[in-house]
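Structure first, then comments.
The other protein chains are all here in position, but one chain of the complex has been omitted.
Up next is subunit A:
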């Protein structure tokens, strides 16, 4: 279990130090600073073992969060906790920065007392925490006994993430499907590896204790329905469903139901939360195709031509497109011509960066560059790093579709139709590279 938790600034000064167990001494704080933050070589592993003590760290801008333990803990659990803790802190005071941490250190200690007990992670649901850890300081009148007992019963009860008696005039629900698509493609256009990692993020403003059911075009569900129910359009359902490789859910989702029926039903927390995370690797829609053409003209010149093709419905618009073409280390001059967008040789990054603000589907655009090289006596050949790309598209590259999101609240009299629902798809590039 986690023995202690430290937060450092970029200089390695300790901002927050909370020790949960006796086996972690004061010198552990220094050990991490000396061996990781001030290490001569950059430490890339997130787990460091120093003198039989394990340090798990995550970095947020220039703030280091380190969990320390002497025991053999589940590393994934520790990191999940650290990320959760970042979320909680962000929810309370915004960006994690040195100044914010210094200004809120009392609050952070209060939070640490609540979300971690003797090294065991506790309820870290922001909504629940906010009911009893507040930032307003001492309220005019202290909480009544009833209120207190309500909080206690909620936190310790079965549905720890939602309190009772929430009431909204307008029952609203926002659903975002956020995906990042990763790709490695050979120069000939062959996909070497590709996967999409996606998240379903929800914001719910619903009254009472509603029971929700979320449906998407999961292949297993569709196939089952196709078999059991109508069989009139098997081809269509096969095309439109997606195979999900693995997924994880928010704690509110009833896993037993998912295991038995593969249906996602839950009582949602109030406010914003991440309902599920998933990963797909099959039948990914690649929004862009990069076609590189690199020609070496003698020893001192390199001609590069890159064509990008957008591969989605013409009615949709991709945004924030950026293509990064690496240049050799002995580049002495670059001339770039592009029809669309702006392109610039950035010497400090050893790359040509081509930016396009907007691009519709089924279009293509091209850039050509002449790179002059300085002849060197180094025999090493240029390794030709891949061309990478960034973009944002308004659809889910995995093909995921939200089929329904039903809300049932039996006690209060509003039905599924009364709830206003918003669905949005955003596909972003992860590591989207094409070899050249």
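Methods note: contacts are C-beta pairs under 8 Å (C-beta built on N, C-alpha and C of every residue); 3 or more make two chains touch, one makes a residue touch a chain; residues count from 1.
Please note the rule applied: contacts and distances are computed from a predicted model.
Engineer: What name does the UniProt record list for the absent chain among "Cytochrome c oxidase subunit 4", "AP-2 complex subunit alpha", "Replication protein A 14 kDa subunit" or "DELLA protein"?
Structural biologist: In UniProt, the chain excluded from the picture bears the name "AP-2 complex subunit alpha".
Engineer: Thinking of the whole complex, not just what is shown, which of A:13, A:147, A:261 or A:372 touches the missing chain?
Structural biologist: Counting the whole complex, the residue in contact with the absent chain is A:372.
Engineer: Just to verify: which one of A:150, A:330 or A:368 makes contact with the chain not shown?
Structural biologist: A:330
Engineer: Given that one chain is not shown, which residue among A:42, A:72 or A:413 touches it?
Structural biologist: A:42
Engineer: Please give every residue of subunit A in contact with the chain that is not shown.
Structural biologist: Residues 42, 329-333, 347-350, 372, 374, 376-378, 380 of subunit A touch the chain absent from view.
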